[in-house]
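Only one protein chain is missing; all other protein chains are in place.
Note that the chains are named A and B in the order they appear, and that numbering of residues resets to 1 at the start of each chain.
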Amino acid sequence: MTIPLIRVDHLSKVFRVPEREPGLKAAMRALFHRTYRQVCAVQDISFTIGEGEIVGLIGPNGAGKTTTLKILAGLLYPTSGEVTLAGYIPWQRRAAFLNQIGMVQGNKSQLLWDIPAMDSYHVLSEIYRIPMRQFKETLDELVRLLQMEDLLTRPIRNLSLGERMKCELVAGLLHRPKVLFLDEPTLGLDVTTQNRLRLFIAEYNRRFGACILLTSHYMADVEQLCPRVILIHNGQLLHDGALQGLAERMAPFKLIRVTLDGGVAINRGLPQLPEGAELLERNENHLILRCSRSAAPVVTSCLLSACPVTDLTVEDPPIEAVIDQVYREGIA
Amino acid sequence: MNHRGGWALIKRTWMSWIQDRGFFFVLAFGWMIPPLVALFAWMAAAGNGTIAGMDRRAFAGYYLVLVLVNQLTYSQTNWTLGDIIREGMLDSWLLRPLSPFYQVLSSEVAGKVVYMVFVIPATGLLAILLQPKVDISPSRLGLFLLALILAWGLRFFWGYWLALIAFWASRADALLAVQDSLVFLLSGVVAPIALLSPSLQTAAILLPFRYMVGFPVEILTRPLSDEILLQGLAIQIAWLMTALLLTRIVWRAGIRHYASARG
Partner (left out) sequence: MRPFHLIYRFMKASFQEEAAYRVNFYIRLLHSLLNLLVGVVGVGVLFYQVQSLQGWSYSQAMALLGVYLLIGSLRGLFIGPSLESLAGLGREIWTGNFDFTLLRPVDTQFLVTFRQWRFFALVDLILGIGVITSSFMSSTPPGLLDVVAFLFALAAGTAVLYAILLIFTSLVFWGPGFLFTWVFDALFQLARYPVGIYPPWLRFILTWLIPVGMMTTIPAEFLTGSGSLLLLGSSLLTSGLLVLAASLIFHRALRRYTSASS
């Protein structure tokens, strides 16, 4: 049996946070006595990730995604549990380990604000001991993929958010990390730029075979990039597998959209609904029905034989709706 | 003027400052040090004798009062004001149905209270260690308080109009640094005015800086003649009027500039 690139075993992390009530009195009390609360950011999580995988880490705000990411990157000590990444224990922060990981965060910058990205890259190449030839090769390739030749020589503060993100990505990838942590990489970007970055991430993964761990609140990121998602909610792992699988588990029904022949349908009134189908919406001669996954074929054929159907589609409920349901209610 | 809103603002500012009291205690600690260094230097210089009629304990008395007065009249608000103008945060102040002056006043009042919570016990402790000598005649106490209030007004508004230069020049805080240095040299911090060389002494008496810190301290701890006292008060009031006038002029011109320059 081969050892997976990342192995997380019964990982837990508990924080102690100070608590304070509002108001002057509470403020005075807090002068002398502070109360604390234990918060379980991550509870007993286990998973493994292989080389070259792209995995999406999803969950609502405060679910424990960032904590998990930080533990994997060696920035946080866990309270209990074991983690190995490429054979290293992350929080020992060995140089050899740090050389294999890269991190890019949508809301934080690792570049120097007042000088062009190129100069920051030179500093990074020294820090990561990147040989000059490899540095040039990697930089050329990344710059070509991101189409950002003209950004290298301008001070970061003069760049737009999207341009800055491109520069951040290059900064995180210059040393060709084996594992890349992307924390909300598309935060605040316009749709076009988001798309371009997604294409880049997928291309980078294909070309360099890097393992990518991505957190995002944009479902489009996850849908397009991640064959596998890990859903964390209230610090617990709720789902590990394909996004589609989550949708099927969470929403075991299909939506059927039907358009009826106008004149005939209105004269005849509503046809008898097939068993197991439920009318969600009716707008003139357009209908939306819901039925369980297993009943879908029967319902469809009933409709086709009983009604003057001009158009019919069967679809899954939108992923956003499913995720919204999970975030609000968890998984039953 | 919207006084209710003003008071609410003062209360809120004070509350948030009390929560971060450690921060402000550290600030106050920093401001105490320069006068104390000067005090220790003068105490060492005096040894067991006197300099210009002041012995060790007289120096201690002068400087401990000065530490209190310096803290009461210093307004760090003026530094913040420049930042706020520079970073364009003034907009949110101007949007409120409340004179922006209240914003400044609220942090001024909140600051004084929080700083004093630290400075008074600290000075008390130093008083036990250094055994200062202060002869206070009750008649001088009233004059001291008057001069203290005038000193606060003068130092505050003098810094205020300097800070407002930020409407035109982004690094106007340099002017405040110059003011702080001049206050250190000419307001009786580096040495009581009477110990300066004659030329520096003349400059100190004519320029506004002595009337921001040193003058009230002298009233309380030095034997000033009635004539010098009245002369001092007159100069102090004259400078305060000048500062108020300048503040008014610069604020009006500044707001006009701010509103037009930013389109």
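Here, a residue touches a chain if its C-beta (ideal position, glycine included) is under 8 Å from a C-beta of that chain, and two chains touch if they have at least 3 such contacts.
Keep in mind the model is a prediction, meaning the values are calculated, not measured.
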* Asked: The chain left out here touches which displayed chains?
  -> A, B
* Structure fact -> Of the candidates A:19, A:82, A:126 or A:278, the residue in contact with the absent chain is A:126
* Structure fact -> Of B:93, B:168 or B:184, the residue that touches the missing chain is B:184
* Structure fact -> Residues on subunit B facing the left-out chain by the touch rule are 20, 22-23, 26-27, 29-30, 32-34, 37-38, 40-45, 51-52, 129-130, 170-171, 174, 177-178, 181, 184-185, 190-191, 195-197, 200
* To do: Pick out the residues on subunit A that sit against the missing chain.
  => 15-17, 41, 67, 70, 73-77, 91, 93, 95-99, 101-103, 105, 108-110, 112-115, 119-120, 122-123, 126-129, 155
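Throughout what follows, only the chains that are shown with their structure count from here on.
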* **Approximate Å spacing (C-alpha centroids) for the pair subunit A, subunit B** => 54
